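Selected chains only, in their assembly positions.
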């Protein structure tokens, strides 16, 4: 692996209506690493993920995807949308609200981006999509439209959709929130395999088990600040801050 | 002589007027819809172009169609640009209704959940593909009844082109009714023929609605 | 019919607002030949205990409203045609409506009827003018020429606009309208030559109102005798028309005989 | 153009304005009523309304105005021109508005409706408190489009003798034989009237962005 980090975040800050939601976030994620992001509700986890692929434009700071700065081009101006799209295609994202496209059925939802963004042939895209849907246990709902799916089913399709692009970096926003324990296990297994295959992942999660078992780094957000950032064994056994200790106690 | 008999005798005028209307309508509405989609795309991109276009669209919405047609047909010749009645009429229809189509789509865009767009952006869709594959289909499905309204208005606006001497259906009726003085009968025929087209439109839209209904877009 | 009007106590006369010099509006007030004549008509109707109420309508809705009985008569310069005679009777005509062509003042290529050969012609759709274009065609045929393209417009302002900007070569309209046009816009337009036989401007009355027709005939007789008619004709049309028929026109045959048509 | 001509144009504009305003006000509400009735799917009434909407949309305004004005007396209804004009404009615009409202009905979020019903809201309360406020914002572009069409289509009422803005321009150009100045002046006045509507729409739209959550 090269020494350029897959994701580097420098002094990222973001506020909404004058309220600072992220403050001076610094984070380096190396290639193949899995980073778990923990934190209480409203602490800025989703906002941080959304800043990484520039869905939310930060007020200050910069983000580099595999060494390339996103959102701002070398001359310091706002990046062209086309350029932005090129960098984003190297990242994938699973949204907290799933955001499946309602006018496409399950299979089309998964096939759409490889065809449209990567210019993949239909047949190949279909094969990949079917394989992924099998992986998440949704192959029997291929032709269903999103509004007919249960919460967990939507979430699984959303995961398959993000994986279909086989992006270098995948951002997961609570990918197992709507799943039953069985499914959680299966999906986490899929993610573990991915990490084994060298994918870089940043995962917002409330699954302490997963964070402990899979991550290389655990990051704890509190009121928009990273107050702890350590290896999982240290984080869970011997947290530095009182805040994290309290958090872990309750879970 | 019976009034209907007279109408029957001049049926050739009506048939050719009807065909002209169909052609004008078909060509202009396809052009206008394409123009509307293109304008919506430009609006979607934001920036100065979008602001200028927004002004243009609002200008079109404020300007009476007749005056646009007048300006194109009677105003431009004084600038040395002379168009045939058909060209002027078609351009007027396309530009004018294009602006309205754009406004309808823009209105629907305002309340389109942003999550769908963000999902596509996160996957690296370029702006154009994002618009064509994710945004536009949903806008069209969601604004179907409004598009239906607009199609029917466009159909009737072809009638304004009588003033620039395109002989379409209304022109045929006016001429028949003025010549033979059979106003009611002539207009009954015209309404029937317009109605026929708009029923055709309604049926095809209803057929298209099933597409949206299967995707859960229509909750009653 | 007149009986209904008597019951109501008034007659309704539908006039126009954009048909100079017959009926038009200046600064919000009705003017023109009919506006002056209306004073006379009121005085005349007073004798039968009737008032006259004026209603102003655009031409598009006018004949339909009169034929459906909304108004008793059309008090405007309607031209007599075969087809209108199916639905209306016409009072004795008050003006000639011979058709003339109009050309651009600067257009030197048109000098006589023969030079009209192949020139494009603008007329109002469905008008009396259009109905009698075949007469021009016959005139051209006699000189060895042929009709150019005939373009129908919904109204005259568009025809004049196209004539002025060169899309049309000539327009055809009734003599009085042509006179009025040339009077105001002599810089742009020039009056041409007659392109039809005689024509008549008269007031249409629904076929089912014979009494009213008689009433109007009486009115015409009176103003003709008193010289008022000639006076107003000269004032508004620039000339009097002393040899107009004095009887109402009620049938196509009668009209053709009077107009000298075959 | 003379001052007098401008005054006449303004007078015509005023006629256009108030007649259209009444038709728009009634038409928007009537359209909503029709859409509501259609959503209720009352068997016979529904077909009737479909027929009305279809026919009223297809009929050219001039024809509708003339038809109402001329047939009302034959059916024993005394109707002056203004009433006939307002009626015709209203019948026309209500049909279009009905479709605009219906679009808002059928595309209204199923989830939000369920949340309201689950709280025990009756359909009436749900409609008034949850649906209508959102529908008004989301239907505004469509409604304003239709208002602009109504105002622009209103010259049709001149055919029964109402002196609206366009009619005044005809009157002026009939004397001067030079239609361009009054037409352009009228265009400016029309654009002013519709411009005010667009401005109102823009103001209301500022609120709309959060509906797209």
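The chains carry the letters A, B, C and D, assigned in the order they are written, with residues numbered from 1 in each.
By our rule, contacts are C-beta pairs under 8 Å (C-beta built on N, C-alpha and C of every residue); 3 or more make two chains touch, one makes a residue touch a chain.
Everything quoted here is computed from the prediction, not taken from an experiment.
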item	value
Formula for the whole complex, using the labels of the chains displayed	A x2, B x1, C x1, D x1
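We take it that only the chains that are shown with their structure count from here on.
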item	value
Steps needed, at minimum, to go from subunit A to subunit D via contacts	2
Farthest chain (mean CA position) relative to subunit C	A
Contact-richer chain pair [B-D vs C-D]	B-D
Approximate Å spacing (C-alpha centroids) for the pair subunit C, subunit D	38
Approximate Å spacing (C-alpha centroids) for the pair subunit A, subunit B	44
Length of the line joining the C-alpha centres of subunit A and subunit C, rounded to whole Å	82
Multi-partner residues of subunit A (at least 2 other chains)	147
Shared-contact residues (touching 2 or more other chains) in subunit C	64, 161
Graph class of chain-chain contacts, one of line, ring, star, complete, other	other
Pairwise chain contacts under the document criterion	A-B, B-C, B-D, C-D
Touch list for subunit B against partner subunit A, complex	45, 113, 115-116, 118-127, 129-130, 133-134, 137-138, 141, 214-217
Touch list for subunit A against partner subunit B, complex	50, 53, 55, 81-82, 85-93, 95, 97, 99-103, 112-113, 116-117, 145-148, 161-162, 165, 171
Subunit B contact footprint on subunit C (complex, rising order)	63-64, 67, 83-84, 86-88, 125-127, 130-131, 151-154, 158, 161-162, 165-167
